[in-house]
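Have a look at the structure below, then the notes.
A single protein chain has been removed from this complex, and every other one stays in its place.
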Amino acid sequence: MRALLAPRTGGLLALAIVIALLPAVLPNNFYFNVAILVGLNAIVCVGLNLLIGYAGQISLGHAGFFGLGAYASALLTGSYGWPSLAALVVGAAAVGALAFLLARPILKLKGHYLAMGTLGMGVIISIVLNQEAGLTGGPDGMPVPAFEVWGWTAYGERTWYWIVGGTLLVTTWLALNLIESPIGRALRAIHGSEIAAEVIGVKTERFKTLVFVISAVLASVGGSMFAHYSGFITPSEAEFFHSIAFVTMVVLGGMASIFGSILGAAILTVLPQFLAVLHDYETLVLGAVMMSVMIFLPKGLLPSLAELLRRRSL
Amino acid sequence: MSALTVAGLSKNFGGLSAVSELSFTVEEGQIFSIIGPNGAGKTTVFNLITGVYRPDSGRVWLHGEEIGGKPPSALAGQGLTRTFQNLQIFFNMSALENVMVGADRTAETGFASALLRLPAVRRRDAGAGKQAVALMERVGLAAYLGADAASLPYGALKRLEIARALATRPKLLLLDEPAAGLNHAETREIDNLIRSIAEDGVTVILVEHDMRLVMGISDRILVLDRGVWLAEGSAEEVGRNPDVVRAYLGTEFAGSADAA
Amino acid sequence: MSSQFLQFLISGITVGATYALVGLGFSIVYNSSQVINFAQGEFVMIGGMATVFLMAAGAPMPLAIALAVLLAVVIGFALGKFAIEPARGAPVVSIIIITIGASIFLRGAAMLVWDRNLHHMPAFSGSDPIDIGGAALLPQSVWVVGGMVIIVAALQVFFSHARIGKAMLATAFNPLAAQLVGISTRGMLLLSFALAAGIGAIAGILIAPITLTYAGVGIMLGLKGFSAAIVGGLGNPMGAVAGGLVVGIAEAMTAGYISSAYKDAVAFLIILAVLLIRPSGLFGRRESERV
Amino acid sequence: MLLEIDNLVCNYGRIRALHGVSLSVEEGELVALVGANGAGKTTLLRCISGVQPAGGGAIRFAGDDIIAMAPERRVRLGIAQAPEHRQVFGPLSVTDNLLLGGYTRSRAEVLQDMEKAFAMFPDLKQRRRQAAGTLSGGQQQMLAISRALMARPRLLLLDEPSMGLAPALVAEVFDAITALRDAGVTILLVEQNAFAALSVAKRGYVIETGRIALADTGAALLEDDSVKSAYLGI
Partner (left out) sequence: QAQEPIKLGVFLSATGGAAFLGDPEKKTIELYVEKINADGGLLGRQVQLTIYDDGTKAKEALTFVKRLIDQDKVDLIIGGTTTGNTMAVINEVEQAGLPFISLAGASVIIDPVKKWVFKTPHTDRLAVQKIFTDMKARGLTKIGLLAGSGGFDKSCAGNARALMESEGVEILADETHGAGDTDMTPQLTKIKNTEGVQAFLYCGFGAPTSIVAKNYKQLGITIPHYQTHGSASVRFIKGADGAAEGVRLPAAALLVVDSLPDSHPQKAIASAYKAAYEDGYKEPISTFGGHAYDALFLAAEAIKRAGSLDKEAVRSEIEKTNGFIGVDGIFTMSPDDHLGLDNDSFVMVEVHDGGWKLQE
């Protein structure tokens, strides 16, 4: 019983149950669509939280990786006729390789300077996607063929729901494993004090690079899946504001909280749908909600709520 | 073989020569102390040895192998680690986890096995946990096993750093003012701890201003003044050296080696 | 050839001064709280929009400008008081998210209170270009550059000589110690937000005749201003100026000599290169904490 | 009575660090507070300065209840502290740190006092323009003490002022403290160097896990057996 209540197993179990039971209450495809977007954002945010929340390295450029993944899938399957899965994997590998090359110089920067560095990286990616219209269709975007593996075509919201849900569950499980391992502790140590981590043997550069690559790969995978699911992509997926949206989800949900990221992704994906009916007041209210959550729950939703609960139960 | 040899080490900050042309040798198993006035360059020497700073000139050998230019993490792998005068605690973790990071030997953990949480990783985790508990008990932090590092009082944090450093199983341990902020009784505990560390075969280099501790525990003492070698010898020799008395000890503590 | 270069340079300096003016606001808030205020661009918008609407309502230009700056100052103060201050002690990223929320909120409010349209403000002293060695310069550019020089000089004095400026810095570096020497850290925070908002509004007013103004004008300017502040080295007013000029001139020269399609990309590449060589910006404080 | 603390309680979240501490300091008195690591000494000083909210009890300064007063107003009343861990303004120069120490006073007065501080710690004078964060540990400690003095406090709170200082300087710091005492400055001194602290203090308190365990004159505490064994290592 105790083990079930532990954040790891209990959380995973809860997530699995939610994913399994949600379809029963989702009335139509639109809701499935929102759920899928929640899942895709959550996959990216789980990776990003490893980078920002655990290792303490901020990135304002991850939409760039998301966009690259999306375009890699679109181009390789659409223009070059590759199998979808191969395109996804190769895209992720290429993005991982790019992240690996960028990691060393960029992660030398600290704090706000790192934010600037990653922001610049993301902006450059998004400019390239915008300008290379011959390849990417420019700002008008490009269509993406359906996801196909071994003759089976992933089609429709319900199918994608299970694909994304499954991927999210696996991603969460892997991420939880990672943060509980020595590698996860090393990441948090880097956050705490880079120099102290070094002198007790943590190769900080290596781990910073590692987590940067992991988060980039997850963003790329999220992008690829999004591209196939939506069937059409534009460079706005890679733009700065999308990066900000990811970071906001992570922070709102709770830094260094895997389940917080999922919650953050869910709230910031669903909330605009609720607010859409407010029309002119939509932006205003969205801004106000973001501010209030962070003011009243400064550590992010999940950690702050957990703390409240703990205090209650005492 | 000597545990550490330093030759001609120099470091300037802007116009200031923090360490200049410093040479000394620490024999294996020794407790070697570096003392000197505030700003003499003691911490800088630690920073240079451990690769936190790059020396302007000079060479360093660890157990006979030259280590110049290596990053601190590589040196930690070779059995060289330290504590900090200005605490460097992972405040975002629990006290126990702080020590576990030291015990982890992260370089040896495979990425894939960590992702999948293979039994090897679990065993390693459990091992690190046990080791960390034992070390916290050893340094007298048994009361804080479940605490967040951020909630520990200053004196406890100093000991937490020692426990974390010990967790890396060092052969050469550099302690920067471990007794600062401790009262006499607590200092005595640290005294015993350092002795027991040395008894385990670890070479210790100690920077400390508590002369009772230094004079009583050191096999050999190096005195620095304004970055320059001033004197070296046994506690007795150093304590009697008039230059040292004038520059550092002040009359009050002169010859306090006898008292300890 | 040389008049062409001169023209690019004039363009770069004008644009750079714009970025610098926006970047200064980032520096000020950073100087009191180590927070990046992503709502800074919105104060630029508020300055321009408020002036335009006040003028439309019949206020003479100087009065409209004064009221617009005052409005921005009040909003900046309110932002500090009701959004940032209650969250003090929260992690810096959390506070940054608050400022992002604030920028969304202010933009939404501007669209409601004013509108989503493009507005134009007359140039302060006509729009007949001045000829400089074959290159043309708009009088408003002189206003922008001049305004920037005055503001930056004032800030330089404020932070390096006035005790209250130092107190603001101290609050950012170590709020605990600041309190212990009798600095009202709350007061410093509010002061810096109000000051940054005011300077942002002045920037918005100075550049509105060039850029036009609309509810979304602060977004890109905010981003570029942030870049300027970072490249120059956060917290240093001179840095923001240097950073703004680097970015502005890089953009103009790239557009002129390399590729206008990739001019922003090249500008960001230059920013990255600068940071890789000087990880805390051109004029940034070097690492001053030690172990 | 300049400072009167009555039944003060202080919590960090769920952890109670002070369980009803009562203590007083008379005008012109030097009072020492000793105790083991984690006993709550720093917490007590933080409460007096107002940077840590009190959870109950009363703090009276010169007769006024200041328990809810903002920290900066307490400095204006005359309470200055040289905090544990030094807490200098890292990127600012030594001079700027000192100027800010006298934030509540006129610049001219502070400049005068600064010369006195430089006379006490010549090392600081030499490094006037250096960023405080790059000073050596001991130099930073000198700066922290000097900075607190710049406020010309009526009550000076010193949290382990001898920490990290070379022996010769420790002696000097204690000389300085006695000189301040003799000049009529009221001082509440927290020290691990209990022997030195109790030697110069008129009265002393021993704090144990958030409670005052003993209170007596400095001389009497020095003779107390439990103090001897626990804090003096004798």
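Letters A, B, C and D name the chains as they come in the text, with residue numbers starting at 1 for each one.
We take it that a residue touches a chain if its C-beta (ideal position, glycine included) is under 8 Å from a C-beta of that chain, and two chains touch if they have at least 3 such contacts.
The shown structure was predicted, so the numbers you read here are calculated from the model rather than taken from an experiment.
K.L.:
Identify the visible chains that the left-out chain touches across the whole complex.
P.N.:
So, spelled out: the chain left out of view touches A, C.
K.L.:
Out of C:61, C:92 or C:212, which residue would touch the omitted chain in the full complex?
P.N.:
C:212
K.L.:
Touching the missing chain, which residues of chain C?
P.N.:
4, 7-8, 10-12, 14-15, 18, 111, 115-120, 122-123, 127, 129, 136-138, 207, 209-212, 214-217, 219-221, 223-224, 251-253, 255-256, 260-261, 263-264
K.L.:
Give me the chain A residues in contact with the hidden chain, please.
P.N.:
Touching the chain left out of view, chain A contributes residues 27-31, 33-34, 37, 127, 130-131, 133, 138-141, 143, 157, 226, 230-234, 236-237, 272-273, 276, 279, 282-283.
In this text, only the chains that are shown with their structure count from here on.
K.L.:
CA centre of chain A versus CA centre of chain C: separation in Å?
P.N.:
One centre to the other, that is 31 Å.
K.L.:
Between chain B and chain D, what's the gap in Å when you average each chain's C-alpha atoms?
P.N.:
29
K.L.:
For chain A and chain D, let me know how many angstrom lie between their CA-based centres, rounded off.
P.N.:
49
K.L.:
Touching two or more other chains, which residues of chain D qualify?
P.N.:
Residue numbers touching two or more other chains: 134.
K.L.:
What parts of chain A, by residue number, touch at least two of the other chains?
P.N.:
195
K.L.:
Any idea which chain D residues touch chain B in the complex?
P.N.:
12, 15, 34, 36-39, 42, 84-85, 123, 134-139, 141-142, 160, 163-172, 192-195, 229-234
K.L.:
Can you list the residues on chain A that touch chain C in the complex?
P.N.:
Interface residues on chain A, with respect to chain C: 52, 58, 105-106, 108-113, 115-117, 119-121, 123-124, 127-128, 131, 195, 240, 244, 247-248, 251-252, 255, 280-291, 294-295, 298-300.
K.L.:
Would you pull the chain C residues touching chain A in the complex into a rising list?
P.N.:
30, 36, 83, 86-87, 89-98, 100-109, 111-112, 223, 226-227, 230-231, 234, 261-262, 264-265, 268-269, 271-272, 275-276, 279-281, 284, 291
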